[in-house]
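Now for subunit A:
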Amino acid sequence: MHAVRPPRPDQVYLFGTCLIDLFVPEAGLDAVRLLEREGLTVHYPPAQSCCGQPAFTSGNPDEARRVAAAQIALFDQPWPIVVPSGSCAGMMRHHWPTLFDDDPALQARARDVAGRVHELAGFLVEVLAVDYSAAGGEPVTVGLHTSCSARREMGTRVHGVQLLSALPGVTLDTHASESECCGFGGVFSLKHADISGAIVRDKVASLSAVCDRFVTADCGCMLNITHAAEHQGRPLRGEHIATFLRRRLEGAA
Partner candidate 1 sequence: MSARDRILARLRAAEPGAPVAPPDVAGYYAQRPRPTPAERLNQLCVRLRASRVDVKLAGPHDWAPVAAGALQQRGVRRLALGTCARAATLAAALPDTVDTVCFDGAIEGWKRELFETVDAGFTPASAGIAATGALLLNHGGALPRTLSLVPPVSLVCIDARDLYDDLHHAASAQRWADDMPTNRVLVSSPSRTADIQQTLAYGAHGPRELIVLVITDGETA
Partner candidate 2 sequence: MSAQPLHFVSPAQFRGRVSEALADDGLRDNFRSAMHFLRDKRASQFPDPVETEALRDLGEAVRKHALAHLPALLEKLEANLQARGVEVHWADTPDEACAIIHRIATEAGARRVIKGKSMVSEEVELNHYLEARGVECLESDMGEYIVQLAGERPSHIVMPAIHKTKQDIARLFEQKIPGVGYTEDVDALIHTGRQVLRERFMQADIGISGVNFAIAETGTLWLVENEGNGRLSTTVPDIHIAMMGIEKVVDTLEHALPLASLLPRSATGQAATTYFNLISGPRRPGDQDGPRRMHLVLLDNGRSQAYADAQLRATLQCIRCGACMNHCPVYARVGGHAYGTTYPGPIGQILSPHLLGLEASRDLPTASSLCGACAEVCPVRIPIPSLLMRLRTEANRAPGAAVAQPLAGQGASFSLGQKLVWRFWSGIYASPGRYRLLRWAATRLRRLAPRSQMGWTQHRTPLVPAARSLHDLMKARARGRPGV
């Protein structure tokens, strides 16, 4: 049924992303654990910081280029680069090469790096073909929110659905307007706070209608939705998919 699977590597890079680094580090650690569970050696270049997306999307390509250039130098070995965030993976895969139109040498390196970027869930499914049938834990119903760039640039939604539905005891519930944006959009949530707030309010409501806990592969959306829910006093909790998977694999509730 599957197309030819890319060769299974034994070494990978992890690009942790700036949001995970500072706000949700355990998600990064859990991503490492999931990869190691499959027998991979995970390399974490300590000089990494951010993919440059905040500057890029807000119309500051020079600054995005500067930050991206500093990252591109960190992935010398031909190993896959796994990113536990769909939007950052999309930035690296699709937009890094476009940043260096004026610098053919850097552009060639950016292309090489971009070609090796994988979003975590996609990597687990497509490259590693993980088997999570032995996972455990209490029966639970969760919602899944897929970030827009993960969905549209990386095709990640199917991977999330595949991983979660393979877990014993986990029921995946689809919320209304599931494909709609959560309203985050980086600086959009600061610049147009009211519109962003109205969108996330609806997202919180439709998730809350089907579950009290949701899983996502994007920390930006996760922070947006959970902090909005908290602000409204709703009991909705969000978890990074890496953490959720790790917990189920450990058999915890």
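A quick word on the picks: all candidates are chains of the complex that A comes from, given by their letters.
We adopt the following convention: a contact is a pair of C-beta atoms (placed from the backbone, for glycine too) under 8 Å apart; a residue touches a chain by one contact, two chains touch by 3 or more; residues count from 1.
Owing to the predicted nature of the structure, the values given are computational and were not obtained by experimental measurement.
J.: Looking at this complex, which candidate touches subunit A: 1 or 2?
T.: Considering all copies, subunit A is touched by candidate 2.
J.: What residues of subunit A sit close enough to touch candidate 2 in their complex?
T.: 16, 18, 20-26, 28-29, 32, 44, 46-47, 49-50, 52, 54-64, 66-67, 69-70, 148-149, 152-153, 177, 179-181, 183-202, 223-224, 227-228, 230-231
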